[in-house]
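Dropping the structure in here first, questions after.
The other protein chains are all here in position, but one chain of the complex has been omitted.
Chain nomenclature is as follows: A and B, assigned in order of appearance, with residue numbering initiated at 1 for each chain independently.
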Amino acid sequence: MHTVLLRKLLEALLTLFFATLIIFALIRLAPGDPVRLMLGHPGEIAAQGTSAYDEKVAELRAELGLDRNIAVQYVTWLGRLAQGDLGTSIFTGKQVGSEIAARLPATVTLSLSALLVQIALGLIFGMVAALRSGKLADQLIRVACVALASTPAFVVGLVALALFAVKYGVYEISSDFSAARLWLPALTLGVLGAPQLVRIMRANLLTEFGKIYVSSAQSRGLDRKRVVRHAARNALIPLVTMVALSFAGLIGGAVVIESIFSWPGIGKYALDSILVKDYPVIQGYALVAVLMVVLIHFLVDVVYSALDPRIHHKGEAGREEKA
Amino acid sequence: MSSDNRAEALEVKGLQVAYEQNGRRTTVLNSLDFKLGKGEILVLLGESGSGKSTIAKAVTGMLPPSARIGGGSLRVGAERIPDLGKPGIPWERIRGRGIAMLFQDAQSALNPVMKIKDHFKESLLYHGLASAEGAAAISVAMLERLNFKDVRHILECYPFQLSGGMCQRICLALALCLEPAVLVADEPTSALDTVSQKEVLDLLRKLQREMGLTVLLITHDIAVANAVGNRVIVLNKGVIEEEGETRTVLTRPGSAYTRELLAARNRIARPARGLPPAAGKPVLEIVRLSKTFGGKKRVLRQVDLTLNEREILGILGQSGCGKSTLAKCVAGLERPSEGRILLRGADIGHLKGKARRETSKRIQLVFQDARASLNPGRTALQLVQEPLQYLRIGGKEEREALAAYYLHEVGIADEALTRRPPQLSTGQCQRIAIARALVLRPDILICDEAVSALDMSVQAQILELLQRLQRQFGFSILMISHDIRVLRAFCHHIAVMSNGSFGERKQESGRLHESRQPHTQLLLKCAGDMEDGLV
Partner (left out) sequence: MRKLWSVVLLGLSLAVAGCSGGNSNTGNGSPASSSPAGSATQSEASPSPQASGAEPQELVVIGQEINASLDPVKPLTSSYLRNIGAGEALFKVNAGGEVEPSLAESATEVDPTTWEIKLRPEVRFWSGKAVNADAVIASLERSKSLDLQAQPFLNDLTITKLDDYTLQVRTNREHLPVPLNLSYYQTIIHNDEASHEDVATMDLTGMYKVTEFAPKQKMVLAINEDYWGRKPTIPTVVFEEISDEQTRVLSALSGRSHVTLNVPVSSLTQFKDNKEVYLSAAPAASTQTIYLNLSQPQLQDVRVRQALSWGADRDELVILAAEGQSTPVTTWLGSNPAYAAAKNAVYSQFDADKAAGLLDEAGWLKESDGIRYKDGKPLTVRLMTWGGDKALGEALQSQWTRIGVKAEVQHGDYSLIETARESGDWDASIEAWSTFGEEYAVLSGQYSSDGGANYGGYKDEETSRLLEELKKAGDPQSRHDLALQINERVAQQAPVISLFPRPQVTAVSGSLQGFEEHFRQFENVVNANLTLTAQ
């Protein structure tokens, strides 16, 4: 057991190392210089003579260590990281760690709520589609799924806002992180993510329906509800991975919805920072995102073995006991 | 059980079933009548395609959506269904307490994520036969009745922790605790090894004696019919060929079809071997081979075995004894934990990359489920060319010619060359699998339960084919099976495996009965008992 944990931990660390290394290098390869972007906001009068500007740029670059070799920068960053320091934002001068910590609850709350919506919709409609496979309800669900899956997130988000905030006036457009503002983005995000769960739930259930233990349960005279429950339990297990992936996706990829609903999560923070090439923030964000994904996958393993006895009893299969 | 005091527990009249696919209708059962007396074991004997499983599904309302019921009435105890073709039949009332069912693959018939005790609890509670505590008592009593020893432990297990035979007995217990009027058992022992098979069949007879259990047993296996049936109905293409007392039907068959079935069986029983083995010229030597999974589960322990040139060597053992793992190690699909595997003197146990691919050419595998081992999207001709393409042997035309030649050799007709597995019979699929193995001209052919799933007549054909090919090409065969009869008929030598090792050296197959190993004796006895009385 300890070796398994240790191996997982090592894997996670390796993942973190390479992921951050790649991001570290990539953002520096992308065009745009954070220092120039910070100093050179257009909109005011252009200065005559750029020597002061260039001096300032060089000075800031040196101060931030951006004039050094990438490898040196990375090692420095890792060193600070080892002390729990994610660095400070080039733009705001604030601690990246605390800035992310302040925004993470908003993103996690939104992602979790959306996930719950997604799961609820996925299970209910997936089950209905499987039970009514080939019938009208199934067709309707399929059409709805395809329609939703092919509509860009921002369209759905804006339509939802136009309806609930403008037309019915039941939703407040602000930049707050509050319970009252959660339901609409959560629903939108949940509805957007539900189609794939619906389709997979349907497919899984249909596969399970074809299995012998379902016929067997049926042959024991159990009613439809109980028979479906047998199949559902098995159909749900592979869904855990899907849900986890979807959660990881939500944490990292809810940027569009966060932006549309001006939800103050890390997605928007990261996006703003990417636009101005705020390296420490992007790195910090990437680290946290990768960390979350690693964590989620670890949780999946735990949940999986709780749900599927075949996993924690590995190696006991087909025991030849003479009883 | 049923309060009805008529002698029949089950009566089926005028049952007509057809399957409709892509607008084509195939009639499977044509106006079938039969009765099943209380306390009787009736065997429905037939080969695949005879419609025997369709009967089981029709009387429990579990036919697939493609089935069309043309008509037929059903009576189970007091429950009468005048027209099975009409919707709205109260199946939930009939299933379980009226008709219970056993399936071929018992392990899959239990919910993989539910403990055994929960299966019992659910059934008993749902049918209102016990309270939550009562359910535990009933399940313990029932399992004890079915020869389980460590019942409390079994109840806490998940299906995958138990062997196939145990699962089948648990299914039986699950069915019986609902006190059904009739038990329909669809090939309940075909997936089991001889010992477990015997155990389940003995149980059925015991329960019949003690509880007056009524069984409709569906099988393709004459030995099974022989072992349990009071009465037998021989079914051929949806029509009853012959019906009567088991002994009478199996010893003095009235119909030509029954005679054919018996003849196919006897053909297997008659030893007709391939080329004699070249003694002292080993092609494969296995030296102190061990295989451990996950650091603790020892599947093979210090196995020693020698396979000579042109030898057909049988490895006999119950499921889970490690014989398939041995096959995989030899074929290079698993890496041995310890020991050596020598192919003509060279160790092949730990090869990698190109060297391994080269050896894989010389050792080929044929699996039990041939259909599953073939890509359903490719034609017979393409399938046989696959290994040639993979190993980059020959040009395009040469490959096609080779494939056609071997397909011809295994008896695939020219018109079937362009068909794909779904359009081919199970026997044809097995032939293609053999051709695909032979096209590489292997030194050794490993057949892992290669005929176990086949009908008796097809089994005989495939075995004959293998013998003919062995004579023609002179390769050695490692034949892995739990079926003692097949091995005795087919192999020069037999080695008996149990619990990951061979108790003694391989024996000449004709002299297996001289073995002093208790395990070998048990296997022989089980097989013998089931065949008792058969010619």
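Everything below uses one rule, namely that a contact is a pair of C-beta atoms (placed from the backbone, for glycine too) under 8 Å apart; a residue touches a chain by one contact, two chains touch by 3 or more.
What you see is a predicted model; the values in this text were computed from it and never measured.
Asks: Using the contact definition given at the top, list the shown chains touched by the missing chain.
Replies: Result for the missing chain's touching partners among shown chains: A.
Asks: Which residue among A:74, A:91 or A:298 touches the omitted chain?
Replies: A:91
Asks: Hey, which of A:193, A:221 or A:264 is the one touching the hidden chain?
Replies: A:264
Asks: From the list A:24, A:77, A:125 or A:171, which touches the chain that is not on show?
Replies: In the complete complex, the chain left out is touched by residue A:171.
Asks: Spell out the interface residues on subunit A facing the chain that's missing from view.
Replies: Interface residues of subunit A facing the absent chain: 30-33, 36-39, 41-50, 52-53, 56, 91-94, 99, 102, 105-106, 108-109, 112-113, 115-116, 119, 154, 158, 161-162, 165-166, 169-182, 229, 232-233, 236, 259-262, 264, 268-269, 272, 275, 277, 303, 306-307.
Definition applied: only the chains that are shown with their structure count from here on.
Asks: Report the inter-chain centroid distance for subunit A and subunit B in whole angstrom, where each centroid is the mean of the CA atoms.
Replies: 47
Asks: How about subunit A: which of its residues touch subunit B in the complex?
Replies: 211-213, 215-224, 226, 230, 233-234, 237, 307-310, 313-323
Asks: Of all residues in subunit B, which touch subunit A in the complex?
Replies: Interface residues on the subunit B side: 60, 62, 92-97, 99-101, 103, 105, 108-115, 122-123, 126-127, 147-151, 154, 158, 160-163, 166, 171, 174-175, 178, 293-294, 296-297, 318-321, 499.
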